[in-house]
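Take a look at this one; I'll ask things after.
Only a single protein chain was left out; the remaining protein chains are all shown in position.
Entry: chain A
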Amino acid sequence: MNARTETELLLPPMHSPARLSNTHLDALEEETVFILREVAAAFERPTLLFSGGKDSLVLLKCAEKAFGAGRIPYPLLMIDTGHNFPEVTAYRDQRAEELGADLIVRSVEDSMARGTVRLAHPGESRNAHQSVTLLEAIEEFRFDALIGGARRDEEKARAKERIFSHRDSFGQWQPKDQRPELWTLFNTRLAPGEHFRVFPISNWTELDVWQYIEREHVGLPSIYYTHKREVVERRGLLVPVTELTPPRDGETVQVRDVRFRTVGDITTTCPVESLAADAGDVVLETLSVDVSERGATRMDDMTSEASMEKRKKDGYF
């Protein structure tokens, strides 16, 4: 072990400020800003997918830095399942207004009314059907680039995703035939009807996101922090009790201290038990968790090993 000890002498001690620099977050932010500008410059009709969730709020923060406050050069697009947490919808609208951004909302319920979305049964999750509404919005506005807040650390299919992901005219991802992505020479050439999905925070992890939220004081919907909520325990998850997700026979409703690690469709998103009241607390929890963000919170991903991959092939972002 002599070699290692000698090298250690050359490095600053573990707790010195040099070792705790923000270099890593700065590098991630710089990469994200570079990509956001590339989209603004290379495409004619880009949009930024904005759900009001933490990843899209971090993206927006980076966009503010890239373009200056109030100058984001593309509209925000929200695909509304109609099954949203009210705190998230309210915060989404508030942020868009503060930024003076153009917010476009297209809803799965409208697609259902048009008959382009058919549910197998009334209680079915609308998550997968978002793809249909999304593709309809792309056609309506002729978007050629859609910026999303997906991260490669979220899920195995996401880990394979390019930063500039080419989609055919059906919005399909072709995982076996992705364009090589060399250096930062992004090939953004398109045929009519095709578009790109662009993921500027691909290289961020859940921990990076929370450390950035803490450092930059990024505001989030309140349900990301501890609150008391009625839940039932189901298959190891805490299922929130709402009008859309009532308790089943034999289940006991309990009030627990919880927060959401991720937000999405009410029918598929579960909170975790937590007392974390601010971003600093969440950073600490994230450092010590032993279940992944999706494993702890998403009912739909558990149904099939490849459900994310399948949805992405269908045009999901």
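Criterion: a residue touches a chain if its C-beta (ideal position, glycine included) is under 8 Å from a C-beta of that chain, and two chains touch if they have at least 3 such contacts; residues count from 1.
Here, contacts and distances are computed from a predicted model.
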Listed names "Nitrogen fixation NifU-like protein", "DAK2 domain-containing protein", "Thiolase domain-containing protein" or "sulfate adenylyltransferase", matching UniProt entry of the absent chain: "sulfate adenylyltransferase"
Of A:K176, A:H217, A:R235 or A:R248, the residue in touch with the unshown chain: A:K176
Listed residues A:Q94, A:S169, A:T184 or A:T242, member touching the removed chain: A:T184
Contacting the left-out chain in the complete assembly, out of A:T89, A:S107, A:Q172 or A:T205: A:T205
Hidden-chain contact residue, picked from the options A:A113, A:V255 or A:L284: A:L284
Contact footprint on chain A, counting only the chain that is left out: 1, 3-4, 7, 11, 14-15, 19-25, 27, 29-30, 33-34, 37-38, 40-41, 65-68, 152-153, 155-157, 159-160, 162, 175-176, 178-185, 187, 189-191, 202-203, 205, 207, 211, 214, 277-278, 280-281, 283-284, 287-292, 295-296, 305-306, 309-310
